[in-house]
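Beneath this line is the structure, given in structure tokens, with notes to follow.
Only one protein chain is missing; all other protein chains are in place.
Read from first to last, the chains carry the letters A and B; within each, the first residue is number 1.
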Amino acid sequence: MDLSTNLQMLTTGLAMGSIYGLVALGFVLIFNAVNVVNFAQGEFVMVPAFVAVWLMEVFHVPYPLLYLITVVFMGAFGIAFQRIAYYPLRNRTFLPVVISTIGVSIFLKNGAQIVFGAEPKLMQRPTPPDALNVFGVFIDPQFIVIILCTLALLVFQHFFFEKTKLGKMMQATAQDKEMARLLGIRVAKMIAITFAYSSILGAAAGILVGPIFYVAKEMGGMLGLKAFCSTIVGGFGNVPGAILGGLFLGVVEVFAAYYISSAYRDGFAFIILILVLLVRPQGFFGEKIAEKA
Amino acid sequence: MLNVEGIETWYGAIQALKGISLDVEQGEIVALLGANGAGKSTTIKTITGMLKPSKGKIDFQGRGIVGWEVEDIAEAGIACVPEGRHIFPGLSVIDNLILGTTPRKNSSKADIDRDMERVFHLFPPLKEFKDRLGWQLSGGQQQMLAIGRGLMSAAKLLLLDEPSLGLAPVLVQEVFKVINEINKAGTTILLVEQNARMALLIANRGYVLETGRLTLTDTAANLLANEEMKAHYLGAHAHVKEARQRRREAGRSKANSSRE
Partner (left out) sequence: MCMNPRRVKPLLFVVLALGVLVFPKVVSSSYWMNLTNLAISFSIACLGLNIVLGYAGQLSLAQAAFWGVGAYTSAILTTRLGMPVWTGMIAAFFVAAFFGVVLGIPTLKLSGHYLAMATIGFGIILQLILINAIWLTGGSDGITKIPSPWIGSLELKDPNAFFYVAAVSLLLFTWAAIRLKGSRVGRAFMAIRENEMAAETTGVDSTYYKIMAFALSAGYAGFGGWLFAHSASHYISPDTFSFEQSVMLLAMAVLGGNGSAMGAIVGAVLLTLLPEVLRFLKDSYMMVYAAGIVLVMIFMPGGIASLVKALKVSHRLAEWWNAGSAVTQEIAGVASAGNGSGPSKFPATVADGPRSNGALLTVKGLAKHFGGLRAVDGVDMEVRRGEIQALIGPNGSGKTTILNMLSGLYVPTAGEIVLDGVMVTGQKPHVITTHGLARTFQNIRLFGELSVLDNVFIGQHCHSRAGLVPSVFRPPSQQAEETRMRKKALELLKFVGLRGKELAQAKSLPYGQQRLLELARALASDPKLLLLDEPAAGLNANETEALVELLFQIRDQGVTILLVEHDMSLVMNVSDHITVLNFGRKIAEGSAEAIEGNQEVINAYLGAEVGNA
């Protein structure tokens, strides 16, 4: 129960929470743009992780270039995903779309296994493996990198969405698609960019978290589900809600695993989810949506 | 400038427009009136391309625009301020206005700045609250923002759908004053309104829609004076009154017979 252990766990929690937040953000952006819940979002983390490992092992690409290629690849991947998996289903009702994204998720998982092999892979760390001593607390430097990179990404995103015209056009598309069209905003292009950016967020998450876990086909599954929980807990459809929800879940998970039960570690996110759905279904930051008669 | 002919539009399974033809000449304010559900908004949506008509044609400055994408029609010079304002709630006043400039091509920053100043001049509260987010504005301010945003596109034809909806009477007066000024400055306007009187006071001509058909068209002055207008709005047509009278008489005899 000492402070140092708690601080250590807090850092771990914030790091994992950042990852959840990044994936949750990707979710939310797609949902806001096209009203689709993308059950394959976790695979948007798994695929770039595999690609990065492959580039590392086979081509020995140095780090900065490695990340660049992975990010660009995922951007293209996102656009392809939109064309193949979303576009044909854009007018369908809820159930076929959900099942379709689940199908894509399974496809990607097994596809990755075939292309990259069944063994889990180890992604080399860009940071040294020794824990850093920060004010008496021993912290894995990769965690610090995760938190800092996520912050940097959020700053960049804030700048992009708030200060550039393209960013504003994308916000407008998410807030009111029909009105955006009436103003001449090319909504189809905005949607494609949204998918691309969402995939890039996945790339960031995959690269950041890859060195900590084994890179395996199952890597994205639980991650995606927990990120989904984050968006609901934080307030569905809400950008700050996604990040904060992710951080909250990440931290609670670590502490609950230590103090309550580590066996049920994976379950805490869902317990919180169900509690939130019972007590405040719109999440911490969300707004109530009532059906109009 | 705008020539609509024989438009038929379906809303799902309902035929909302059953053959509409109207014109808007350059520099005019034309009012499109009618009771709720008559098809006024459907007409606007058909012109902007949101709905595709099953029959008929629409010519804008000589070009047929039926079947065009919404974004292309906006770029051609038709701006729309739809019913319910639809300002972007999460963006600031300035951002909303800047997005209004999207369809413009070949405009310099100076042009855009000048137009924004003009909007601020027409709607002083917008200048005061220029950094406020859309959802923080009152209903009236949102309406001003929506119209201002429409102006920022330097459109040749401005479609206004129910600008007075939900506004207090004093604000309605303001808004119509501004609409008049905009028109005097050179923008052609097609105005859809439930508040027929206010609309006709500033319009040149008017069309009256009733369940998907145009039943009355005349100059604004004539329409204002026309007692028939009341019938179109309040269902006080002669044939309705007759039916009621007949029924009352039948009811009297029926009541008599049922008592036996």
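Observations on the model:
Methods note: a contact is a pair of C-beta atoms (placed from the backbone, for glycine too) under 8 Å apart; a residue touches a chain by one contact, two chains touch by 3 or more.
All values derive from a computational prediction rather than experimental measurement.
Within the full complex, the chain left out of the display is in contact with A, B. For the chain left out of this panel, the touching residue among B:Val81, B:Ala196 or B:Leu214 is B:Ala196.
The missing chain, though absent from the display, is touched by one residue of A:Ala85, A:Met123, A:Ile139 or A:Met169; that residue is A:Ala85. By the touch rule set out above, chain B reaches the unshown chain at residues 11-16, 35-37, 162, 164-166, 169-170, 172-173, 176-177, 180, 193-199, 201-202, 211, 229-230, 233-237, 240-241, 243-244, 247. Interface residues of chain A facing the missing partner chain: 37, 85, 88-89, 92-100, 102-107, 109-111, 113-114, 118, 221, 225, 228-229, 232, 236, 261, 263-264, 266-267, 269-271, 273-274, 277-278, 281, 291, 293.
Keep this in mind: only the chains that are shown with their structure count from here on.
Residues of chain B touching chain A in their complex: 48, 50, 70-71, 74-75, 79-80, 82, 86, 88-91, 95, 98-100, 102-103, 149, 153. Partner chain B is touched in their complex by these residues of chain A: 165, 168-169, 171-172, 175-176, 178-187.
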